[in-house]
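Shown here: the complex without one of its protein chains, the others still in place.
Chain nomenclature is as follows: A and B, assigned in order of appearance, with residue numbering initiated at 1 for each chain independently.
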Amino acid sequence: MESTFQKRLGWSGAVVLIALFALVPVIWIISLSLKDPTTIGDGNFFPTKFTTSNYSSIFKQSIFTDALRNSIGIALISTVIAVFIACFAAYAIARLDFPGKNVLLLASLAIAMFPPISLVGPLYNLWRNIGLYDTWPGLIIPYMTFALPLSIFVLSTFFREIPWELEQAAQVDGATPYQAFVKVIAPLAAPGIFTTGILVFMICWNDFVFASTLTSTNSAETVPAAIAAFPGASQFTEPIGTIAAAAVVVTIPVIIIVLVFQRRIVAGLTAGAVKG
Amino acid sequence: MRALGKGGLTGLAAVLAALAIAACGGSSGPPTLSWYIFPEPSGSFAHAAQVCSKASGGKYNIALNTLPTDADGQRQELVRRLAAKDSSIDIIGMDVTYTPEFADAGWLRPWIGANRDALKGDLPGPLATASWKGKIYGAPDNSNTQLLWYRKDLVPNPPKTWAEMLADAKKLAQEGKPHYIEIQGKQYEGLTVWFNTLVDSAGGTILKGPRTVSLGASAQKAAAIIHALATSPAADPALSNSDENAGRLAFEGGTAAFELNYPFVYPSIQADDPKLAKEMGYTNYPSVNAGQPAKVTIGGSNLGVSRFSKYPQYAFEAIKCLTNAANQKVDAIKGGLPPTLASLYNDPALAKPYPFKALIKQQLADAGIRPQTPAYADVTIAIQKALSPPGSIDPKSVLSTLNSQLKAALSSGALI
Partner (left out) sequence: MSAIQATGTGTATEQTPRRRHLTDRVKAERRLAYMLIAPAVIVMVLVAIWPIINTFILSLQRADLRFPQNNQFIGFDNYGSVLSSPLWWADVAHTLIITVFSVSLELVLGMLVALAMHRVIFARGAVRAVALIPYGIITVVAAYSWRYAFELDSGWIPGLFGIKSDPLASTTGSYIAVIISEVWKTTPFMALLLLGGLALVPDELHEAAKVDGASTWQRFWKITIPLMKPAILVALLFRTLDAIRIYDTVVIFNNGAHNTETLSVLASNQLLNRLNLGLGSTVSVLLFVLVGIIAFLFIKVFGAGASPTGGD
């Protein structure tokens, strides 16, 4: 039927538009990173003169390679700890009844709603006093704290999807609560946990406010903060080329994660309603 | 354990003991002075740090650390850490506007006695930026001042005043030739620099003393000039978003006839467009009143000793080395940072990279200084907001807007 063909054409057209919409800025920043510095101001979308000097220059600077190492390490550790803690709390919220449940949820929501820019001052002073300034724990702790509200929300939604009867059936069959959890519940919860992990990793990878105020040297500065310290050709020149190159390098792992794990991400943010 | 045997066990114990001693022994070497300054791309600062570490004869090492590239970010990091009495900063690379604020907060050690004498080779402009309440709080390391760059092929006789320059640009516009005047009109520190230059050149000041607003006829004239440029055909369409880099790019792109900018544009155009570079001339910054030379706002950095440094004596020594003639020469030639020592302006080595050095020295000797107040950060925000975008300045009410904004800035109870 022609209307189906028309419909399919319509949707394919929509898909092309969506792909363009999503990819144009990404291709643009790749193009900027490959443009010869003298042609940066020419306004062309694609480079007329190619160069890889931006990439070689950022990898020569330890400020960037150290920042990359810091970003990866800090984001991974924060993710693991945040998800771990959130699992316990989410299980309690999804499964158990206790006074204070609403207070906990409201408090989490409040933390998620507070403007982060105002929290850096008190945190900075606190970290200075206990010696956590410019260290990995100094960033890991705030990251996992501010990732907890979203993690608890997503995980508790996942846990609610898991039928209680399974656990009890296992126990009636003679399993201990621990065995019931490990053999029955954990495998079902795994996708949700994994998805939450990806979401938390993105939040940590993305952060600029905390990274720029709670770090100062190569030991803990992450990539978003390090980009702000890239020198240009002179005091007044903005290093568009190197910023673009750094942006591309930092975006590639994220794109790979998104491409490989798109099913999990979709499942996580659609509260498990869409399994792909 | 049995597999190791007796000899193996003793050997293991010995290794472990040695490791423990090495770890606990601590670093017994010369102390490291941490020098924090903006990231300088050519490596001249790193070179200076190395040279001066060696020159100390083993007494100390200087470690160069970088602050964020943007001036706001630099100040924010320094203030945050100094307010927390951070002892890991010894030598502070301060933008010239930080002196009153840092000194007033008690974060800087004054340069007195023999230290003060060591600074007598510096030009008066830079030295003034390092002073507060009669004392010097930093050693000038490099300076900067804007010149008028112009197209020799379009303007055979460069203008001497703002009025002349605007008229020249208008004429070029009518002839359909490149005619823009490039200047920093974006809402940021560069706008304050422009305004301050105009006010000082007109014979007035923005503040009288650290907390008293003193805007008068000179401020009115200054705001009028900004407004006139912004609404004339000479204005680059991107004026309200222009910074030093944008101005440089526009001139190199060929659309501009005039440019008010720092000397970094000179080596840049030689590299980017040698043909156009032959047509670029330079002269003094235009004056406001005919016959009265302009007082151009100076930039640059001073090096100060942190009050919380563990080795203040070494820090003073190190700074004296870092700002000596040899290092300032390298900074000037390699890093494009004009020196603050008067003697260097007679040095033939600077002739090729700075053919205009006489102009710079002249302007540094009679310089415009931005308002010296501990509340400078507030003052500059107020000025920027009152004058942005330059095209929307209302000459009739701008003075009262500036007055109220500045008063709000100097009061800690008002939002700006």
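In the analysis below, a residue touches a chain if its C-beta (ideal position, glycine included) is under 8 Å from a C-beta of that chain, and two chains touch if they have at least 3 such contacts.
Because the structure is predicted, anything quoted here is derived from the model rather than measured.
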Hidden partner chain, touching residue among A:135, A:171 or A:217: A:171
Positions on chain A contacted by the hidden chain, ascending: 11, 14-15, 18-19, 21-23, 25-26, 28-29, 32, 40-45, 85-86, 88-89, 91-93, 95-99, 101, 104-105, 107-119, 121-123, 126, 141-142, 144-146, 148, 152-153, 156-157, 164, 167-168, 171-172, 177, 202, 205-206, 208-209, 223-224, 227, 240, 243-244, 247, 250-251, 254-255, 257-259, 262-263, 265-266, 269-271, 273-274, 276
Chain B residues that touch the omitted chain in the full complex: 72, 75-76, 79-80, 83, 101, 105, 186-188, 237-241, 246, 249-250, 253, 374, 377-378, 381, 388-389, 412-416
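Just so it is clear, only the chains that are shown with their structure count from here on.
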Inter-chain centre distance, chain A versus chain B - centres from mean C-alpha coordinates, in Å: 37
Residue ranges of chain A touching chain B (in the complex, touch as defined): 38, 41, 63, 124-125, 128, 212-213, 216-217, 228-239
Of all residues in chain B, those that touch chain A in their complex: 38-41, 65-70, 73, 76-77, 80-81, 84, 86, 243-245, 248-249, 252-253, 262, 264, 268, 272, 336-337
